[in-house]
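Note that this complex is displayed minus one protein chain, with the remaining chains in position.
As written, the chain order gives the labels A, B and C, with residue 1 at the start of each chain.
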Amino acid sequence: MDIFLQLLLSGLLLGGVYGLLSLGLTLVFGVTRIVNFAHGEFVMLGMYLTYFLWQLGFDPYLAAPVVFFACFAVGVVTQHLLLRKTLTMPHLVQVFVTLGISVVMQAGAQLLFTSNFYFVRPSYGNAMVEIGNIRLPLTTIIAAVLALIGTALVHLFLKKTHTGAAIRATAQDPYAANVVGIEIKTVYAVTFGVGIGCAGLAGALLAPIYPVYPTVGLAYSLISFVVVVLGGLGSLPGALIGGLVVGLLETFSAYYISPEAKEATYFTIFIIVLLLRPAGLLGLRGSETMGANH
Amino acid sequence: MNTNTISTRIQPSLQAASLGRTVTLWVIIVGALYITASRLTDEHLVDLMFQIMLAASLAGAWNIVGGFGGQIALGHAAFFGIGAYTSTILFQHYHLTPWIGMLAGALFAALLATLIGAVTLRLRGPFFAMTTVAFTELVRIIVKNWDSLTGGTRGLWIPWEPNPWNFSFSDRNSYLLVAVTLAVLVFSTTAIMAKTKLGFLLNALREDADAARSVGVKATRARLISFAISAAFVALGGTLYAQYSLSIDPTSVLSFDISIQMALMSAVGGLGTVIGPALGAIAAVTSSSLLRGWFGGELGALHLLLYGVLFILVMLYARGGLLGMAINVKKRLTRRFGQGQSDV
Amino acid sequence: MEIDRRTLLQAAGLTLGAAALGAPALAQSSREPLRIGMLFPRTGDLALLGIAQANGALIAIDMANDAGGINGRKIEVVNADAPTPNAAVSEATRLISSENVKILVGSYASAIASSVVGVAERSDIIHWEVGAIADSLTQRGFKNVFRTCATAGQTGQVGFDFALNYLFPKLSLTEKTAKIALVHEDSEFGSTVAKSLTARANELGLSFATYAYAKDTNDLSPVVLKVRDAGTDVLLSVQYINDAVLFWRQARQLGLNVKAHIGLGAGHFQDSFPKAVGADADGVFISGPPLDLNPAGLTSEGAALAEQFYSRYQKKFGEKASSVAMLGFAGTIMLTHFVLPNVKDPDSSEAIRAAALAVDKPVGSTPAGWGVKFNPPGPNGGQNERSFWIIRQWQSGVLQTIYPEQLAAVKPIMLPLPEWANR
Partner (left out) sequence: MDQVLLQINDLHVAYGELRVLQGVSLQVKAGELVSLLGGNGSGKSTTQKTILGFVRPTSGQILFEGERLDTLSIPEIIRKGITMVPEGRRVFPFMAVRENLLLGAWVRRNERAELKHDLERVLELFPILRTRLNQLAGSMSGGEQQIVAMARALMMRPKLVLMDEPTMGLAPKLVDEVLELIQTVNRNGIAVLLVEQNARTALGFTDRAYVLERGRLVIEGPSKDLLTNERVRSAYLGELSQA
């Protein structure tokens, strides 16, 4: 029973981390329809920033808001310089431009920081929360909890602010948004900024848990794609649910089937879910043929 | 849809003349390729040309689904790997010549593609892309774990015992000739496809999915057929790669990167055009080879950085890829030339 | 000392030879540098260690050139980047046909090496492998492949020998009662080592539990829990950096207490390990490439080379040489120091092959503690049969050599490993 609970909680925490990783990706897609293949690289950027801030004496969790705003700025600039032009181009072009960005960021990271592994090790890095025989690492708990809070905040931002309303309107119908006077170029830039900010934030929260190195992004991109498509591309709660599903699948299949089987398990489940519910678990039906909505 | 109707309207009048010219041009290019392939002596150049031909075949094959069909398939590495593994396994276990193994691999890939195509028919854009990625991951995981058949992560080696019957040559030029043949096959198929109903249906599917859906069964069939053809060609390339490199393992023939490369080259060259992917392959292979050669890895990732930047620039500023750029330049030149004439 | 004498002899031999064979032809070729291709992954995932290994190899070349070159011919290095197997094939071909190199030195990673050897074999060029450890590399019957370092399979051997002969007595364990667990990532490297361990265990009549996983995983708690709940005494692990760090952290978090932990993979023997887990690294044994050996266990020639290597590396790259760099150096010095000086015509692969097969140096002749004796063509042809892995232990953030005992510099600490609660 202890083992089961331990696995359950570990899985939920891992799922929370995955949800956090995927938040920015799903937001950017939901609004701009851009599948950001450089998502993992922006997470990497967040991790590097956190590392260097930590080197300067910042606690990683104090660094996190700084990283969020720095990445927000990077996102806005990237959108303005590169992606704005692609809005009128075929969808494929956008995919490819983000792929190009990921190549450039990986290579740039390697030139600037070498291929060394960097580790952020705060004093509480090994702190545990113990409930009976169940032990959970503090850093992962914080990441998972902040994933929840982050999702809720982004959700509130979208629901309760004027900018949020503009973002949702643009996501649902960019032409109509334009007709009512919403500057959709600004909306895209802000959305991309928030999405990249979330990616950077995820990086900051992951930095005390995982090492950072130039190619760390690919794994994060792949996992967030699985999570996001599973949960429903473009749906914020979907990213969280998708993350939890993948996290639980991972820990349980690793323990009860075989550690080697976990990728096979979640890719199989992934395909099955997509076949039965093509829009993902929380995606709106039919959205797989056009993208998704909130 | 508009452009389609225009082009189909224009075609009949031009068809006879342009068809003749196209065929002549094609014969000349193919002839030149074969002569170069058999005469080239510099091994590095032979290798470079081989890489280009293989890359062009793969990009051209991907283009059938990704360019003409407009479906972002990011799992073609699966077919590449299936081709490489099928022929190699058949050779090692049953001593079946890779020439036949190659066809078996292509058939296997085509069948699987039809199956995947059938179940993912409803999916579009990122959903389709992710399903193909997941499918490739599954293939990779199966290959990795089926040790007795596939050699697991260690992979399989192909002994180098030159014997043309066993698809093993003492000189590189022979491999190159096979690669040229594959490329000719791929691009002839795409050229023919572009002129036929299949190409038209795919185009329609890409341009206006809803309208094409009303075409119904035919559209579905067109998509499945194109997916199968594309997969089969990529599988042929897989066997060729295996025979040339003499060793295959899950990382070298089943990685995500391979799927991406096919798509990137196709996009750089010009999506949905016949010769675009070939241009993309030439540009990608030579530039990465040159950049790597110039910097020799001494500046770490600089060549990757430049490659990435160049790629983004082409995507952003050359509409329709390199081919589109070339056509634009030609148009501008002829216009200027034409104006000059009228002035004089 | 040895070196000076050798160089003198070589110089003398060269003059005599030139006089005997007719000066013009030889003089011309001796002015031309000897081109060696250095093919390592310098970008991508493998870059970190690939570059370190290339740097080690470069020191060997520097030493040869500073001593006047090979029989009067300077060595010219042509660098190439081989981040992936596909790129490796292209780059190897380019080095051979465009850059005209006669020998390829490489390539750190087995995946890279296994595609390069095909090219080398076809072009009849020597491939001198200094770092890739996949056993298969020398099992394909290629006549042009030489490998200086030990193989993945040997890791298992030394791991078990160390556990049985050295650890068990000290931990009061017996073959019957000891609970051993093997945790490994499932790429080629991990699975090969795991296979060799299983084979060795069968020979010894031992049984143990095996847990495999994919190396880019984000969570190893299920594995840690299984190992923990099995009551494991001795843990053998084959891991890369990422998963090694993750595993050991989660071992602390979930209270996995073992009496000894031997890391058999790349993950444990690099500085990143103590950097990531801090003092928790202390007490962990690693099996891997040799470094910082007790000079008493080396021949005088080996000790002199070792000293030169460490000081030159420190000077040139501003950091202490790592064991991966040592692999690069030890392998390349075999080529430049023991093989090439005896080759009349370094442009002929046949001549290099013959000279390489003729070398017979006892254990301890190289800075890595290894000897040099390549297997003749046939099964495992071209493999240096006198190379081996050694066991070291993290002590206060530094790796110290423990085993084999004649090369040991210090005594082991923390036997058995204290429980996490007491650390």
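One rule holds for everything that comes next: contacts are C-beta pairs under 8 Å (C-beta built on N, C-alpha and C of every residue); 3 or more make two chains touch, one makes a residue touch a chain.
In this text, all values refer to a predicted model and were calculated from it rather than measured experimentally.
Q: Touch partners of the unshown chain, restricted to the chains that are shown, please.
A: A
Q: Using the touch definition from the top, which of A:Ala165, A:Ala219 or A:Ile269 touches the missing chain?
A: The missing chain is touched by A:Ala165.
Q: Among A:Leu112, A:Ile149, A:Ala176 or A:Ile272, which residue is in contact with the omitted chain in the full complex?
A: If we include the chain that is not displayed, A:Ala176 is the one touching it.
Q: Spell out the interface residues on subunit A facing the chain that's missing from view.
A: Counting over the whole complex, subunit A touches the hidden chain at residues 162, 165-166, 168-169, 172-173, 175-183, 284, 293-294.
Just so it is clear, only the chains that are shown with their structure count from here on.
Q: Quick one: which chain's Cα centre is the longest way from subunit A's?
A: C
Q: Rounded to a whole Å, what is the gap between the Cα centroids of subunit A and subunit B?
A: For subunit A versus subunit B, the centre distance works out to 32 Å.
Q: What is the distance, in whole Å, between the centres of subunit A and subunit C, each centre taken as the mean of its C-alpha atoms?
A: 39
Q: Please list all residues of subunit A that touch 2 or more other chains.
A: Within subunit A, residues 107, 110, 114, 260, 263 contact more than one other chain.
Q: Could you say which residues in subunit C touch two or more other chains, in rising order?
A: Correct list: 43, 47, 51, 186.
Q: Could you pull out which subunit A residues touch subunit B in their complex?
A: Touch residues, subunit A against subunit B: 29, 35, 82, 85-86, 89-93, 95-97, 99-101, 103-104, 106-108, 110-111, 114, 214, 218, 222, 225-226, 229, 233, 260, 263-264, 267-268, 270-271, 274-275, 278-279, 288-291.
Q: Can you list the subunit A residues touching subunit C in their complex?
A: For this pair, the touching residues of subunit A are 3, 6-7, 10, 14, 17-18, 107, 110, 114-117, 119, 121, 126, 128, 135-137, 210-211, 213, 215, 219, 223, 247, 250-252, 254-255, 258-260, 262-263.
Q: So in the complex, the part of subunit B that touches subunit C is made up of which residues?
A: Listed in rising order, the residues of subunit B that touch subunit C are 42-48, 51, 144, 152-155, 157, 159-160, 172, 244-247, 249, 251-252, 257, 288-289, 292-293, 295-298, 300-301, 303-304.
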